[in-house]
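And then chain A:
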Amino acid sequence: MTEAKPLSASRIAVRTALTLFVFVVVFTGFLAGAYLWTKPAIEASAAEEKMKLVDEVLPRGEYDNRLLEDTLALPPTPALGLDEATTVYRARRGGQPAALVFEAVAPDGYSGKIRLLVALRADGTVAGVRVTQHRETPGLGDYIEPKKDKNKARPWISQFNGLATASLSPRDWKVKKDGGRFDANAGATVTPRAVVKAVFRAVEFAAANQDALYSREGARP
Partner candidate 1 sequence: MSHYLFILVGAVLVNNVVLVKILGLCPFMGVSKKLETAYGMGAATTFVLTLATGASYIIDHYLLMPFGLEYLRTLSFIVTIAAIVQLTEMVIAKTSPSLQQVLGIYLPLITTNCAVLGVPLLNIANRYNLVESLLFGAGSAVGFSLVLVLFAGIRERIEGADVPRHFRGVAIAMVTAGLMSLAFMGFAGLDKYQ
Partner candidate 2 sequence: MFDLFKFKGGVKPPTNKAQSTTLPIAAAPLPARLAVPLHQSIGGTPRPVVKAGDTVLKGQLIGQADGWISAAVHAPTSGTVRAVAMRVQPHPSGLDALSVVIEPDGQDRWIERQPVDYGKLAPEDVRELLQAAGVVGLGGAVFPTHGKLTAAKSVPMEELVINGAECEPFITCDDLLMRERADEVVRGIGIFRDLLQPQRVLIGVEDNKPEAIAALEAAVRARGESFSVVAVPTRYPAGGAKQLIRVLTGKEVPAARRSTDLGVQCFNVATAYTAWRAIAHGEPVVSRLVTLTGNVRQPRNYEALIGTPMGELLAVAQPNPDTDGIIMGGPMMGFLVPDRDAPVVKATNCLIAHSDRLFPPAPPEMPCIRCGECARACPHELQPFELYWFARARNFGKTQEYAIFDCIECGCCSYVCPSRIPLVQYFRFAKSEIWAREREKNAADGAKARFEFKQQRDEREKAEKAEKLAKAAAAQAAKKAAEAAAAAAGEAKTDPAPAALDPETAKRATIEAAMARAKAQREAAAPRNTDNLSAEQQAEVAAIEARRTQAAVPPQSHPNGPTE
């Protein structure tokens, strides 16, 4: 190392800043290049990811529009248990409303919020429900997630599939233990109660605002 006579603080500062500057420019450039190169792939896989989720609640065959692009921004909606803005996806078939896919939150799970993705057909039947995020007790309350459900053939969450909302009274929207029509694993009824309640509220909300939801101007293809 060169043991030159000590430079002044400002000289050193300038020298260091310049060296760092050069390195930063080079590496940021490199990084930005990489970003631009992978960008399309990332966007594609993000979209695919979303579609995969949607596919679980709403079969592809039921609509023909590009669902991810026919969206509506929803402000925070207490009826859905949401305290932040979300997006509603609108499925159409031949231009006609087919189904709504939207998020809902059950605030009163055993250990906090349970986030759901709900698909409600235009005819008032539930196409499907999926849990997207939860913190329920592993091994006890987590059977709401089909992957964790011991009953692989008919996971608990699939009970919602095809429910005709119109034919149900509010009393039915309960677990069997409370006199409703939904099963629940013995020893863990807090979680299903919360989910059932949330789905019920979400479906009611969507049904009541169906027209507005389908028609309001959002991003249309």
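Selection criteria: all candidates are chains of the complex that A comes from, given by their letters.
Just so it is clear, a contact is a pair of C-beta atoms (placed from the backbone, for glycine too) under 8 Å apart; a residue touches a chain by one contact, two chains touch by 3 or more; residues count from 1.
These numbers come from a predicted model, not from an experiment.
Trainee: All of 1 or 2 sit in the same complex as chain A; which one actually touches it?
Mentor: Result: candidate 1 touches chain A.
Trainee: Inside the complex, what are the residues of chain A that reach candidate 1?
Mentor: Residues in contact with candidate 1: 24, 27-28, 31, 35, 84, 111-112.
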